[in-house]
Structure formats: structure tokens, C-alpha cells
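With one protein chain held back, the other chains of the complex are shown just where they sit.
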């Protein structure tokens, strides 16, 4: 994982470092401005910032001439030293729009500043594999599975938005991960979802669970992607912080692999998809309040609302564009919107860009440059296109009824220059946003209660001794929320669409046929165990990996690659950071021992209620390959007289 | 010469490729039709597949009905061409008034996907002639708005004229009136069905291969009338 | 400026499970005096220029409501400048 957002999870002002008690948990009653965030409450009204432009936008020129102007960098989650570094990079104070961009791209969420040093192990310990066409650092890992076909898959979290607005939070979580898959050149072919809720009988669970399930289903069903498995787990530790992890998988001809580099001076930068609105602008709204102290009502950032129909059209138009060989590069717009897509694509190619922000189609014409750049409006992609092919791209978009708008061109200046109303409001080296964010080796400390927790052995629990006791125990287990039938959830998901689902709920793995002739297919499983990881994060991560690996293997598939979604509390809490470090080490070691690489994934920090973090919850997805899906092994007994054999101890 | 069955793709159609596959497995030639193209390209029959045409945010099938292709489909249907609407396709046929009644929100308010038993009630259609009357079949149902409603007179008429093509048995998945899963027009060339026969054409991917009968029926019907 | 508001309701004889679900949930809020709840759609159409009632009726009739199961009503609503 590089210094890039690996997720579309809402990006808001990151947590001010060293002030862990300010890390609050979103509550549904609070306003969205305060809650849509990854972690932190930014009270818009409290930001004591003077209105600092009276004659038009805060341009680059103006910034150079007013070096001493106060800027709300702390409110935006940037530390003193981070702000100083930005000034040093630019040789002046950042403009308002630039400040917004740095605060987003250097947030925990996008920069992986706390996790980066640990995640390196995934690369360092990865077994050599010539199947890997794209790995960590790309939108999603790509694994070659035959002479001509490759598969891409990835898991991602949408935890906090799903607590604020369960339906839309979960729906846009699915939409976001599907765009990652699409950006690699693949046709998305299935989704999975790993869910964690509080106690089954808690009122918050009653509010959150139906919405999340309906949202996962609503988006995936309408997009036409079969849901082939997942998890539903209840535990009080997730009461104020449910987890919504979504996985998507796609297939592509090897020759169709796409990348995000905005290469080629003079190439055209095209925005494809939905109009841009004030969705999920989050902490950056602090800048709006700086300029418009009154009347901020209508300026509040809003919850992202998914439009799966638009996403379906986006998928079809992108695939048509790929097949016709019309583009040089592509990137999805997720959590950090245009900011991330523009800076990452330029940084990846080592180029620059001239962008005209006035060309961005807006849902609300009054949007300011920093709002346009920070908007998390869904269902958008950024394309890099040779000038001679622009018309063809626009024609494909028109065929599918999707907006496509040239925004500017690729340059060889190495600067990302963004104009608004004719004047530059951004002029930065794109790599400074995308790759050169801060990196922290945060302090680690084993939780003090771990010894006690581990001393409380299962052997001390009373055991059923009589037949009746045993019967009562079995019934209690069968009826417990974590073990009971999950049909209420899985029935809300379409598992048949596309006609290639070989195994799905209630099987241990989902199996999808890729090739009707040869029977080539894949198996996928997504597993995690937060309770175990709480007791031993190193082995807990290994356990999740082993479970997913076994689930895939028992279908008859050969496991080939791993994705993960690492859900933890605040990285500023050394005990959480220790859990994280241990879990990553465990997963990396496990992968090394099993001989399969981690190809991508996602880190979600700040999952906590007040000072209480969730159980460390690494969720692991394993991809396997079946050379002939007709030979898959389902989990049910198939014939009378079958012999049962127990393997292992 | 194999019969050509057109499968319409609207923006938002999802089961179009599945319907094409079902046509092929049944031995027909699947022809892809595009919503904005009024030309039916000489097909012998048409399938309107499942999905969420135009997003179906307003009311399922409401917008698809106005597409260019539907004008031609309506005309061809009146001339006797076999037309099968599956799920969203059924909704579109009702919106286009080729079939009576309407499909409304499931009574339990959830999307529901399950393997569903049906009883074939009418074999006098182009799409069910190959079944036996009263035959029970197992095919997937998956919808959020699949509850069939019509006024009592229409329902009585449908019953009286034998135009209920299939009923849910062993449980009604969405609260449909009189357990109706599929209906037909008077002539029997147009059938709308809520569950998905195209998802039950291969033992590997479906709960059964019972759905194949709809596609083999129409091919046999066309062959006999060719 | 003006807009046309179209309210679409299920016909009285058609079951409204959504409305029923709300009625079913009311006792939990301690509310006992509600006889029925019916849920339909509220649609606001803004025109370029004048509110065009005839056009709106056509849209409602052909697209917004399904006459087999729904009725609709139509009205023009004057907007103040600052209104949404």
C-alpha cells in the first residue's frame, strides 16, 4: 500500500495527533458535518477563522502575496510540522484549495501514515509469484489465472458512513469497491460482504443492521453482481462502531489490464459519470465556514447517496472504452474525489496537468474550488485519453447516457495546476500529495489486560456432562445470533445474476465460473475473528487467513492470492497500534508460510466508541482457482452411505 | 434452421446475458436487441430480461415502456410474436398494457432471493407448451417488487380464462394475489413471469434445469408454426 | 417561479405494506390513536419558465402514476425566491 487512498471511505479531517480524547465516535443524532468522518469531530462553527478572501478566490498569486494569513490547518487535522512542510514544498503558504488537498491526501485514511511502516512486510515477505500482474499500490491486485485471463479482487471498509446512514453507507461501500475493480480493466463479476454489529438485541443494531443489509443488497442487486458470501457477526464491541467490509472481484483478459498513470503530454483528462455535489465533504467544510460564516446551512457536507444505475452505465461504458483501446490511463474517484484522482494519476506518470475546474459538471453551481476538489460524489471515473480518441470516448459515453467532460490536459511541467474562474488556485507537485505524505512509526504497547484475558482459560468453564445438558448446550449454540441461520440476510442478495454462480450461500466459499467452455473458475472466502484477535492479534490474523484459505481449498480450488481489510481502533493508542503491528506481522508471516501474496487491501483505523476500541478485526479474503468448476466440492453430503473422515487433530 | 430469439438490453438490464445463454442451451439462436433501436432484426420471438431498467427508481418498468424497441415489441406481440417478460420484463409488459395487473412492493418489504416451487397452470402458451399441466418446477425468484395485483374482476377473469400460467406453491415469496407467479395474454403468445427460468437451465449454476422448458417450448412452438 | 406538485397514492383497495409497517410500529412509540397510514409519492416538477400544468398532467398520467394501481393529484405551488 502506498501513500494513496486505498478506499472510498469518507475522508474527513484526520485526527489531531496526540489528542486521542478528541477522537469521538459518530452518533446518528449529530449533524453530518460532525459525523460523516473517519474519526474526528470538527466543529465547523467553532473554527475561529477570519474570512480571508474578499476579492475573489484564494489564488496562488494571492497566497504568495499574503504569507502571514492565518490558515485553519489544525482544524483540518494537519499538525504544525506537517503544515510547515507544505509551506516548504510550495515555497509559500498553500491556497485554500491546496490546503484542502493536502489535508485530505495526508490524512491517515489516504496517506497510510501510521500503517505504512508495517504494511511493507506484505511486500517484503511476499513469496515470488509470476502470476501477479499488479499488486499493492494499484487500485486492486491482479492475478493471472490462465494464458489469457486475469482476476482482480479487493476488500474495503465503509464503517463510519454506515453507522451514520446505514443504507447509503453500505450501498456506497459496495459502489466504491466495484469501481476499484473496474479501474483495473476488469468486468466486476461478484461481491461479498463481511459485517459486524453490536449485540443482536441492542436498539442500535435494530437500526443499523436492516439498513446495512438492504444497502449492500440494494446496490449490488441493482448493479447485477451476485453476492457470493460473507459474514454476519454480533459482538457488543461493535455497538457504536459497526463494520461494513465489502469485497468485489472482477475478470479481465490479460491484454486489457489498465493503469492509472496520466502519461503523455497533451493527452486529455476526462471526467466520466455523475455530476459533482457537496457529498461527504466532511472536515473540509471548515474552509467553507471560514468564508461564509452565516448561511452555512445549505453548505453542510452531505451524505453520499449511491446511484447503482449510474454505476452500471459507468461499468458498461468503461468496458467499451477499454475494448476499443481508447484510453491511456484510468482511476476511480473514491474517498478523496478529484483531489486523489488528479494527483495520483499525474504522480504515477511523473507528469503534470492543467485542469480547468469550471468545466466540472456540478449539481450545485455555488460550489467553491476546495469543495469541488474534495467532493466524494459517487459514480465517477477519471480517464486519460489521447486527443485523437476523445471524440470516440465521448461517443461511447453518450451511447450509455453518461456525462463525459474534458477537464484539461497532461503536461510535462511536473506541476498540477488547477484554474478556477480563469485563475490558478492550485499549483503543486502532484507527488507531494500522492506519495510524499508523512510517515509515522507510532509507539506500540501490549495491552495491560492481555495477560489476564489469556489467563481466563476456556477449561475453567463448566462443561455439559449429561445428555440433557449437552442437548441444552447444542440448542443454545444453534440459536445464538452468531451461529444461527443467516438466511434473513442472504435472501436479500441476488446470488444468481450473471448465471455463473456455482457456489454461494450457505457454502463455505463462493465459486464463480469464468469460462463456460473450459470450466475455469475461481473460489473466494472472506473471514475474520475479532475475539480471537483480541486475545492474540498475531495468531488471530493467521487464523483468519487459515480459515479463508481452508474454505477456498475445500471447494477443490488452489488458493493463489490474499486481500485484507484491517479494522482497528485509534492508531494514536499504543495498545491499538500494537494490535495492528502484531496482526500485520501475523498475516504477512502466514502468507509467507502458505506461499501466497497479499495483493491489496485496506486499513480502517479509529473504529472505537469513546476511548474503547473495537476488537482488532483483520478480515481476510482468499482467492483460489479451479481449473474446472464442474469438479467443485460442495459442502453438503451428496449420497447415502458416504463415509465421513476427520482430517487433522 | 434454428429459431432466432431476441433478448432486449435496456440500460440497467442485468439478466440479459443469462437469457441469451438459456436460449442457446435450448438450441435457439440468441439475438441481442438494443433499447434505442426499434428494429427487431427479424427475430422470431423476444425475451425482456430481468434487471432494473433505467434504475427502476420510480416504478419498475415505468420508463422502459417508452423505449423505441418497446413500440416494435408491442406491435409484434399484437401480431402474435411470442414475447416472454421475466421479472423486470414482466413489469414492463404490465406497464405497456400487454398484460393486465401490476407488480408492487413485496408484502414483507424486502428484496427476496430464494429457490421457489411453482405449479404450471397453463400449458396453452408459446412458452409453456412443453410442460405438463400441474407440473411443479423449482426455479429462483429474486425481486423487491414482485407482488402481483389486479382488481378482483381482472383476477376472476384471468382464472376463468385459464390465463394464470404459474402459481407459487409451498409458500408465496412476495404476497402475490392468488399466488400468481405468471400470467399470459388472451392469445397465449405473451407471458410474464416473476421468477427466473433463465437461472435454472444448467445443473451447475441453478437449483434445477426446470427453467429450460420455457425456452424449449417456444422453439418447438415456432418450429411447428414455421 | 412556480412548480407543479404531483402526489401519487396507491388506490384505496390496493394493499400498502409500507403504510401497514408504520402502523405496526406505532405502539412501540406509545401511539395508539392512529387509524391508518398510507404512503405514496410526492413529486415536485420544475419547469423552465412557467409552471406547465398540462405537461405535468401528461407526465403524471403516462409516467409518474400507474393507473392500474395508483391515483394522482396535481397542484401548482408558488415559490419564493429563496426557496429551494
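Each chain gets a letter, A, B and C, in the order it is written, and its residues are counted from 1.
Operating definition for what follows: a residue touches a chain if its C-beta (ideal position, glycine included) is under 8 Å from a C-beta of that chain, and two chains touch if they have at least 3 such contacts.
Predicted model only: the values in this text are computed from it and were never measured.
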For chain C, the residues touching the chain missing from this view: 7-9, 12, 19, 22, 25-26, 29, 31, 33-49, 52, 55, 58-59, 62-64, 71, 84
Contact footprint on chain B, counting only the chain that is left out: 54-55, 57-58, 63, 66-67
In chain A, positions touching the absent partner: 28, 32, 164-165, 168, 274, 277-279, 298, 300, 302-307, 309-310, 363-364, 377-378, 401
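FYI, only the chains that are shown with their structure count from here on.
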Mean-CA-position distance for chain B and chain A (Å): 38
Distance between chain centroids, defined by C-alpha means - chain B, chain C (Å): 30
Interface hub residues of chain C, defined as touching at least two other chains: none
